[in-house]
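A protein chain is absent from this complex, but the other protein chains hold their places.
Presenting subunit A:
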Amino acid sequence: MAPQLAITLVFFYWPAGQALYQSMLRQDPFGLRTRFVWFANFRKVLADPAYLNSIQVTVVFSLATAIVAMVVALLLAVMAEKAVRGKGLYRTLLIWPYAVAPAIAGMLWLFLFNPSIGSLAYVLRSLGIAWDPLLNGTHAMILLVSAAAWKQISYNFLFFVAGLQAVPKTLIEAAAMDGAGETKRFWTIVFPLLAPTTFFLLVVNTVYALFDTFGIVHAVTGGGPGKATETLVYKVYNDGFVNLILGDSAAQSVILMAIVIALTAIQFRYVERKVHYG
């Protein structure tokens, strides 16, 4: 057997199969009493208002994070391209946050915006904003999106810079000679040519926001207040490891797996077709 096949079997199919099997069981935490219940766990999870709320939270969170992270990164990349001196320094500084672990990024933002001791929370309050992410769900979501997007901006920035450098200077110069202004040049030439990069980043950012932000949620809000920031991934953890309801948790992770497969398929089938690879 080819080694890559063996690795896929051991590290993907086996755990995925285990999750599927577990998702049809009802079991006490210690595994002493087990009942096979077919799809009862799925029915229960999908009928649970808390789960539907969690889907909504995840959609809002993922979209907001991906959009904020990409827009800001593109803006920074275009700005950095324009810099005449110190280009390398700008880039290095902007790439730094990517080296920060998600949980640490979460803690940094938590400290900055902590209602009691955070310096930025102090600024907000002196501006007359009643900043309280501990009780206000919208504030908590804003805090989470900021932390998650901030961490991803460097990564996006790196790719946008590379993408911008690949745009032929001759095209831009020709357009400039024809009298196209800066904004016009960006939207008609640069942005379409960046499409492959943008598409790639869209996939990466969505997947990141959906599945890689557990550490941030765990560190910043723990899913609260109420259930205002409980994403799907966080709910899998909370139900399985805090509440010890293994069947529900496994059913949720199987649903997540289906979502990933579906998302990837849709993105490559429909979105990629519209992307011009030059």
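Basically, a residue touches a chain if its C-beta (ideal position, glycine included) is under 8 Å from a C-beta of that chain, and two chains touch if they have at least 3 such contacts; residues count from 1.
Definition applied: contacts and distances are computed from a predicted model.
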Undepicted complex member, UniProt protein name, chosen from "Fe-S oxidoreductase", "Fumarate reductase iron-sulfur subunit", "sn-glycerol-3-phosphate-binding periplasmic protein UgpB" or "Transcriptional regulator": "sn-glycerol-3-phosphate-binding periplasmic protein UgpB"
Residue touching the undisplayed chain, where the options are A:T8, A:Q56, A:T92 or A:N243: A:N243
Subunit A residues that touch the omitted chain in the full complex: 15, 18-19, 22, 26-33, 35, 114, 116-117, 134-137, 222, 224-227, 238, 240-246, 249-250
